Structures are given as structure tokens and as C-alpha cells.
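Removed: one protein chain of the complex. Kept in place: all other protein chains.
What follows is chain A.
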Amino acid sequence: MLSQLRSVVATRIPRRLYSSLAIPQASPNHISFSDAGFLSQSSAQTLRSQELAAQPNVADGTTKSMNLFQAINDALRIALETDDSAIFFGEDVAFGGVFRCSMGLQEHFGQDRVFNTPLCEQGILGFGVGYAAMDATAIAEIQFADYVFPAFDQIVNEAAKYRYRGASEFNAGGLTVRMPTGAVGHGALYHSQSGEAYFAHCPGIKVVIPRSPIQAKGLLLASIRARDPVIFMEPKILYRASVEHVPLEDYELPLDKAEVIKPGSDVTLIGYGTQLYYMEAAARLAKEELGVDCEIIDLRTISPWDRETVFESVRKTGRAVVSHEAPRTNGIAAEVAAEIQSECFLSLEAPVQRVTGWDTHVPLMYESFVIPDVTRNFHAIKKAIEY
């Protein structure tokens, strides 16, 4: 929807005064989040997926076209239905949530299980840790990933360490924290952040970022049921824009596996979330203009991440580009690049390229120059090839 808006604006108003910048239609960065090659456009395509086909109830089941927020909503409904101890809470979730992810849940499950909390992130997380510590399932929502920092202590010192300090007799593994993340076109400093690296540095918690509706539902259900605390970050620009045919049944996707979403032989592109859309478009451009065949890997679980899938690919291609929206210094790409050079040293034909946000904040009017778009991913592929 956002991209449609952008195209309308771009054609009608040459110089835009609204507080976000239109991307020229001719630019390769003018992409739509609904036509990425990895999105499942039909029921048949969805059911062909090997991962989904392995789950009996999905293989015979039906699918429905859903966008990302609807897939999240579906997963939450199933999670609450299949686990009597599960509760869902956060700021403004009762009426359906500011991104519509919890629509209809309070009506269906009652206000004891789906409820608003006071506006206090450390309280939401602390409450969730205590609820989960009673061997129950707590699903918390932080309204924007930008506002999770007041709860940082509860996540890092409490949720992450509860099992370790309680020697597994106690744990807060029933806790899942959902939060919208990433740039959205006009979110500026506090509605754009990608804070995954802060959490990926912390042992004891898992960090998961889905790329699409099918992924969001399967990974969220697995996260909620995992007995480790999970930070589940939902790219908010995809809530309405990313649409695919999602199985209606209850299914899970593994939290310890990256996924090769496009096989290739020349360069390995590694990313997650929104970034995969830019990388996929860049790979298409690289094919057209340079004849380069890219392999694309979706990490899915950022921490602990699936090293073997990445190493296997890089040993084959000899080149790697790691991309994320978050700032470069000490970002996820730093970790992935360091491990690649340590494990694939003899296979590497070029230095590992990092395509990331700059080490700045996300400024309102300049967002399109800060996020690592198609152009910058393409440039990195070119550099890796021409090295």
C-alpha cells in the first residue's frame, strides 16, 4: 500500500512537501513489497513448500491470502486457543492494537486473557517474566521496538538469565515479546529503529525476524511455544504490504534454521526481514546487468543464528554480502562476517561486504539515503564480484 501511495504521489506532485521523500518511479529502489519472488502467490505454491509439506495438517489444508498483520493475528488466535495458560497484553492491544495485530482477540478470549496494561514498558516485561516464571505462556507487545529500551533491564538481566540462575528449575521461557521494527518511510528517530543487535549480544534469549506472512505465522507460533524467551520483531512496513497465501492450520517453522530462499552460485546474500526485498531486487538487477547468480539466505532467527547453512553457501559461492537496516558498527553483519572469515577463510574470493544503515539515527527527510536499498545492495554485489 505504501508503495502504491508513493507512486501516486510521485506522478502527481513533482516536488513533495510532505514529510517523507518520494522515490522516482524509474529508480530500481521503487519496489513493491507485494511482488517479491519469495512470496507465495497461490495456494498450490504455498503447499509445495518443503518445510510446510512436512507438517501433515498443512499439506492437506487450505490457505488464505493474508497480509503480515493478519498472519500475526491468526497466529495469536491459535496460540491462545491451543494453550489455556496463554495471555496477550500490552499498550492498546484490547481494541485490536495500533497495527491491528490483535483485532478480535479480546472479544473472543475475554479481558482476562487479552488486556491493556498501563503505559510502562518495564512493567509489561516484568509482569511477563513473572507470569512466565509460573510455567505459563506470556505474549507481550511493545508498541514500537524503539520503546523497548525502558524494559532492557527486564529482558537482559531477568528474562534472559532466569533459567540460568534458576538452573532450569525456574525459567521465563514462556515469554515472547512482539514488537514492530524497522523503517516505515516516515518514522524518523523513534518509529524506525532496528535494535536486534542489542538483544543478539545477550545469551539466553532468542531473536526472530520474519520476512513474510507465512514466515510470521509459523515463526511466531514456534516462538510462543519455545521455552526460551523470544524477542519477535515484526517489520512494520510489511504489515499491510506483504501478502501471501498462508495455511489456515496450526503450523510452526523451526527457530534454529536459516532458509535458502533463492539458490545461486556466484555470491551469497545474507539478510532478514524487510532487507530481503531489497536484496532480492538487487539480485535480479545483478542477474540482468552483470549476469551474476546470487544465492539468498534468510537468517530468520538472528540469535542464535544458523551458522552451517551460511557457511555451506559461502564455501560454494566464495563471496558474501550481509545486509541489514540497523547501523553498521557492531551490527549483526559484523558477527556474521567475522564468523564467515573464520570458518570459510580458504573459500573466500573477496572480502565480506556489509550493506547496512549508516552509523547515524534514522532522520525523517533522509530515510531513503540511510536504509540499504536496492542500489546499495547491487553495488555491494558488484564490488564482491569485481574484487
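Following the convention adopted for this analysis, a contact is a pair of C-beta atoms (placed from the backbone, for glycine too) under 8 Å apart; a residue touches a chain by one contact, two chains touch by 3 or more; residues count from 1.
The criterion applied here is as follows: contacts and distances are computed from a predicted model.
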item: Chain left out of the displayed complex - its UniProt protein name, from "N(6)-L-threonylcarbamoyladenine synthase", "Glutathione S-transferase U19", "MIP18 family protein F45G2.10" or "2-oxoisovalerate dehydrogenase subunit alpha"; value: "2-oxoisovalerate dehydrogenase subunit alpha"
item: Residue in contact with the excluded chain [from A:D60, A:D112 or A:E386]; value: A:D112
item: Touch with the omitted chain, as defined above, among A:P28, A:G126 or A:G182; value: A:G126
item: Candidate in contact with the missing chain, chosen from A:Q45, A:S168, A:S265 or A:T360; value: A:S168
item: Touch list for chain A against the chain that is not drawn; value: 85, 87, 111-113, 115, 117-118, 120, 122-134, 136, 138, 150, 153-154, 157-158, 161-171, 173, 203-204, 206, 226-228, 256, 304, 307-308
